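The full complex has more chains than appear here; those shown keep their coordinates.
By written order: A and B. Residues from 1 in each chain.
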Amino acid sequence: MPAPTARGAVTLVLGGARSGKSRFAEQLAAASGLSLVYVATASAHDDEMRERIAHHRARRDDRWRTVDVLLDLAGALDAETEPDRLVLVDCLTLWLTNVMLAGADIDAEIEALLVALSRVSGPVIAVSNEVGYGIVPDNALARAFRDHQGRLNQRVAALSTRVTLVAAGLPLDLKLPKAPNE
Amino acid sequence: MPAPTARGAVTLVLGGARSGKSRFAEQLAAASGLSLVYVATASAHDDEMRERIAHHRARRDDRWRTVDVLLDLAGALDAETEPDRLVLVDCLTLWLTNVMLAGADIDAEIEALLVALSRVSGPVIAVSNEVGYGIVPDNALARAFRDHQGRLNQRVAALSTRVTLVAAGLPLDLKLPKAPNE
């Protein structure tokens, strides 16, 4: 069975807010023994977010190199050409928020990301939120966000070799790599 | 093991918004090889909804017959008396919304639906939303909806032979048909 951290393999880690998904993804990354790149998509636009970023950053040791990306996630993935380097993207939800707030062409940006994910050199772990399990939001922007996020998760899950849902810090695999003889 | 599409068997497909639950239910239906009825409960009351209906409709081929039902879902199920015809109901959440908006007796409508589901001739696949995994909604109507939806899902799950949760397009079985010798 190929490891989820095999070259070019994409692992999607899904979960709700404060589900422990980032921590799980970091542990999965650290267990690979590879050199590690943390692609941070959070923009420190307010104190609440700055605190979260600092909290996450404090958890990572010096094996990590951090790259900050607001919009061009496809470009950041393309720039990582070393097959023995694991790239952790945390997270697709903040990236999608950035794309929507910037008024960019959402469908085009998503397609570009999917192309980049399909041709990565080293293993990639992408963290993303499940946001569709509540009542329909009142405002149209929140509904649109929920739709884009849901479709993005489906598309990334389809090209991933492993998809894991995290709840209360505990992983539940929705998709696992196939054994070579399957 | 009886197939989830055995005569009279009910399959419940649960998921969040944009989780891929409808697509999964359609693929499950199409794989049955039976003739197919699509019971559509969406009312095209605004552009957003019209677009979603068209999007779903475009995915179904001409093996499907479509029946539009706003309120009398029990009657629509009772009308399908052909045991080799699979009925896909998409979805219970929109039907429940219609019932609440119409000011109908919600408990009575739910009981009628459960009776109809318990005596269907052919296999039925019902799609429904999970809506209770967010923060308590501010307004009382949304809270009431969440309560009715949650209880409806529990009731339908109890009489179903298979219950599958779909996340990011991937199925996770919560209940499976029992083998004959169990």
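Keep this in mind: a residue touches a chain if its C-beta (ideal position, glycine included) is under 8 Å from a C-beta of that chain, and two chains touch if they have at least 3 such contacts.
As the structure is a computational prediction, the values presented were derived from the model and not from experiment.
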Homo-oligomer size of the whole complex, from 2 visible chains: 3
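As a convention for this text, only the chains that are shown with their structure count from here on.
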Rotation in the CA alignment of subunit A with subunit B, degrees, nearest 5: 120
Geometric centre distance via CA averages, subunit B-subunit A, whole Å: 31
Interface residues, subunit B side, partner subunit A - complex: 15-20, 48, 130-135, 137, 142, 145-146, 167-170, 172
Subunit B-facing residues of subunit A, complex: 12, 14, 16, 130-136, 140, 143, 146-147, 149-151, 153-154, 156-158, 163, 165, 172, 174-175
